[in-house]
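Single-structure report; data block below.
Complex shown without one protein chain; remaining protein chains in place.
So, chain A:
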């Protein structure tokens, strides 16, 4: 049953299985295990980023395509929900319409960009997505009449998802309000999307993608339409990324260029994919959990480090809490050199190494 749910792609490493199980349990019972606004917020962010990063991995790790427009797709879903909720009034219908139209728009744009660039060279895709994503980000901040410009949009989610909605007293000391429902909505949708992606990568379609990633020329020679497969995976990835964006908008009840469209999120996604492990869906889980936790707590740690080296030249500046991107960048470069398969790859490799020795 479990193997079937995971589409036959088991963790294949006891350590990995334990870590994944721990993350799953922690996320499933987050509001009860870690009560408090901030920790539940962190848990929700982890859920959303797992989906976002896994959808990016679909493109990068399985399709071998680098895109810099993933935040654009993410933002389309988020803005879709925000605009629909503003213009149609609060309600689940508005959320559904917004999320779906955002996701369809994202898939359509991915289709267009894919047709233009993947037809020629896969690296064109990286450059063109970068250009298009930045143009869209500027456009969103310029069209302030529609999108609220730099200030973004605050909107109301369905009443059942707000803290004001109560459906009972307390359970294990946790208030049963709409916020709890919102968390479980996000958790449930994220879990379904994740299992769906696991299904996709373990299907024959996913196998062909892996073949293309390893050697596109050969895949073409065997008779697969490389461009068709690449464009399809790009659209699928954009669609799911937009759904993740919709979840994020539902959780935050606010969208703005800095929160859903900025290039920093793109950098985060890249880091999560690479550190977790490219080409494995589980890498997305570990990368997202690790990085979101690190972001929330690393800055405090760096502040302490800066305090410790105060008085020395330059060092306090390097340890400044605002400079955490510097250290993440260094980590990123190092992990591409030394751990190209990421944490998941390492764990699986160790297991395989041991099995080989035992034989």
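A few comments on the model shown:
Rule of thumb we're sticking to: a residue touches a chain if its C-beta (ideal position, glycine included) is under 8 Å from a C-beta of that chain, and two chains touch if they have at least 3 such contacts; residues count from 1.
By definition in this document, contacts and distances are computed from a predicted model.
Hidden chain, UniProt protein name from the list "Amino acid/amide ABC transporter membrane protein 1, HAAT family", "2-oxoglutarate ferredoxin oxidoreductase subunit alpha", "Phosphate transport system permease protein" or "Multisubunit sodium/proton antiporter MrpD subunit": "Amino acid/amide ABC transporter membrane protein 1, HAAT family".
When the missing chain is restored to the complex, the residue among A:161, A:274 or A:302 that touches it is A:274.
Among A:39, A:86, A:134 or A:232, the one in contact with the hidden chain is A:134. Considering the full assembly, A:325 is the residue among A:21, A:221 or A:325 that touches the omitted chain.
On the side of chain A, touch with the chain left out of the figure occurs at residues 60, 64, 66, 116-117, 119-124, 126-128, 130-132, 134-135, 138-139, 142, 263, 267, 270, 274, 314, 317-318, 320, 322-323, 325-326, 328-330, 332-333, 336-337, 340.
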